[in-house]
Each structure stands twice: as C-alpha cells, then as structure tokens.
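One chain of protein is taken out of this complex; the other chains stay put.
What follows is chain A.
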C-alpha cells in the first residue's frame, strides 16, 4: 500500500514495483516486531532485576549472628537470698554477668580500651534477652550455662560478609583486634547464624540487631482492618445508589466525574486533607491507626466504588425484572438478589483497594505515622507506624545492618501483597459467571 509508484515505463507492472520493495518492507516488519519483543523483554527484565535485587539484599536478614559463651549465672549475683521471686531476678545486673563471661573467655584482654571493644561485640539488647531467659527458666540460676548471646550488628555484618575483612584497617568499621576475636570464636565454633526471631517479634529500634517489624505489622493490621470496615460498606452503598437508583441528571454526572477524578488525585494530597481536616479540625490523635484509616478510606473509596459499579453492571437485568415481577420492593431486589450475585466482584475490588492501601506511604508521612515508635500498638488509638513507612524510615538509617532489614521488610510486604492479589484473582476465577 505504501509504494504506489505509477508505472512509468510502459512494460513495468505494479507487481514488479511491489516485488522490488517487498524485501525492504519485510525487513522493516521484522525490525518492528523485534522492537516490540525487546520492549516486552525489557519490562520483564525490570521485574526480574527488582526482585533479585531485593531478595539478594534481604535474605540474610532472616538469620542473625549469635555468640555462644559459657555464662556463670551465680546465685549471689542474681538472687542472693534465694527468694525465687521474679521481681528480684529481673533486677539483677545481667550486663555485668555478660561482661564477666566475655572477660573469662578472653583473659588476655586487659587494657581498658580493648575491654570496651570486647564488650561492644555483644548487642546492647543481650542483657535483657538473658534476663528473659533466666526468668523463663529459674533453674539456670547457680549454674554455668552455654548461652547464645545476640551479637552486635557490626559483628553480624562481618560474619555475613558485608564488611570486607581484607580492607585496610583504617577503612573498616570493625578493627583488626575485634576481627581477631571473631576469627578465634569462629574457629572454636562459638559464632553461628541462627533464625532471626527478633525480626518478627520486636518493634523498631535504633540498633539494627534489635529492630523488628512486629510493631509495623500490628499497625498495618489495625489500619487496614479499620479501612476495610469503613470503606467497603460506604463504597458498596454508594455504588448501589449511583448505579441502580440515582436519577440520570447533572448532579449524578458531577458525582461520576468527581469519583473518576478522585481516583487519579495524587495520594499525597489526601495526606494534606487528613492533616488539615482530621487532625486540624476534628482533633483526631495523630500517628494512630484511626487517622491513617480515615485517610486511606477516602483514598481507596473511588477504587471500591468503581469496581463495585462494574460488578453491579455485570448482573443481567433479567434478575432484577424477575425479582420485581414477584413483588419484591426495589431495595429488596437489590439486597436479596443483585447484591449476592455482584458480591464476588465487589470483594475483588475491595481486596485490590486494600492492597493499594497496604502499600501506601506518602499520605501517612503527613499525619505523623513517621514517628519513632518502639512499642507494638495494641489498639486503634495507640501511636503506631505501618510497614511501608517503617521501610522508608529504615531505608534512611545510615547503619549497614538496616539495609538487609529494609529489604527483608520489603520481602514481607511484597509477600502480603502477592497473597492479596492472588486471593483477588482466585476469587474472580471461582465466581466469574457468564450470563
């Protein structure tokens, strides 16, 4: 169609013109096709790159370095009167006990500065962990037990190979002295990586080895639960009214355009709204799942309304006519007959909206979810943070140990998102119905 050169010579026919250009056109065709395939391949490559990068950085965080030392839990130091009361045991000086165990194992360390470096090999959280251990098992008192002590994040980084042992000492965070101790402990089999339960049971912390995602997970849970509770009924109610009852006039046109636009408003603007209206005017406490849920509800509402309307649209009119024909009222028709048939589609939309809300960060920064909160929240009005904000905060932390933890938190977040999307797909497959 492109080369319509008029046959200038009397004996040249169109077919000849086509034939001469055909090779070039075929080559063009192949080039174009390859270009398209390359674009798809590039897109797939990005997906692969993103996932391998995150997993490569994060998988090590699921293990944590511990140092095994014989720790003398002398009765005189922990519970001198043998009272056995938890209060007395809890108050003992476990830091001193751990330090004594370190000195015992490395008797040659005597200089003050060396000792300080030696003490720093063990995490500042180790005394508390030891206390919990003794409280759980008071029979240990009076014995010398082999205890796995949580190592400091620097030691952890060396053992995991993130700090290069061959670098010159001046460029390395961990000095030769400490490195020698690590190597000795390794030779004795006293350093090992064990499963990192702290990551799943602790709130956040300034120390990488003590930081966990339990607080953020709980915060995300409360926020999402409340968001779903608010946005699903409101979204479905609005969808039923707009799709089935609203008169077709200017006003409903405005609402329709408005909902479509809200779906495309940048999420950060919802954060400004939350800050000015919910916190500024209504005095909802900041950094709580409550205010986060209110903001996320407004944000996910358009998604849920749009998908719920699509689900209602796919229910054939014959169902409505049959119900009305046997005497059901318009509302009975909707709630008894149309809604049950549209529900799977609505739920799919709700799950997708919740997945969006789970990954949302920007508006929550505006309403104080960025605060440093160690405690695991226990309700809708406790100060809390959520998983994506935790990821943002950790990504900003300078310590090397937080890089793997951030990646690991991302892996947990992605796992939840994949599960939710999978649930949506399965729901759609299971209940998809052609009328």
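By definition in this document, a contact is a pair of C-beta atoms (placed from the backbone, for glycine too) under 8 Å apart; a residue touches a chain by one contact, two chains touch by 3 or more; residues count from 1.
Here is the rule we use: contacts and distances are computed from a predicted model.
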item	value
Options "Cytochrome bo(3) ubiquinol oxidase subunit 3", "Phosphate transport system permease protein", "Amino acid ABC transporter membrane protein 2 (PAAT family)" or "Carbohydrate kinase": UniProt name of the undisplayed chain	"Phosphate transport system permease protein"
Touching residue (missing chain; options A:86, A:111, A:135 or A:254)	A:254
Full-complex contact with the absent chain, from A:35, A:76 or A:136	A:35
Among A:100, A:225, A:272 or A:423, the residue in touch with the chain that has been omitted	A:272
Selected residue (touches chain absent from view) among A:203, A:388 or A:401	A:388
Interface residues of chain A (partner: the chain not displayed)	1-2, 18, 25-26, 28-29, 32-33, 35-40, 42-44, 46-47, 50, 53-54, 57, 233-235, 237-238, 240-242, 245-246, 254-255, 257-262, 264-273, 275-277, 280, 282-284, 298, 301-302, 305, 329, 331, 355, 358-362, 365-366, 370, 379-381, 388-389, 391-392, 395-396, 403, 406-407, 410, 413-414, 417, 421
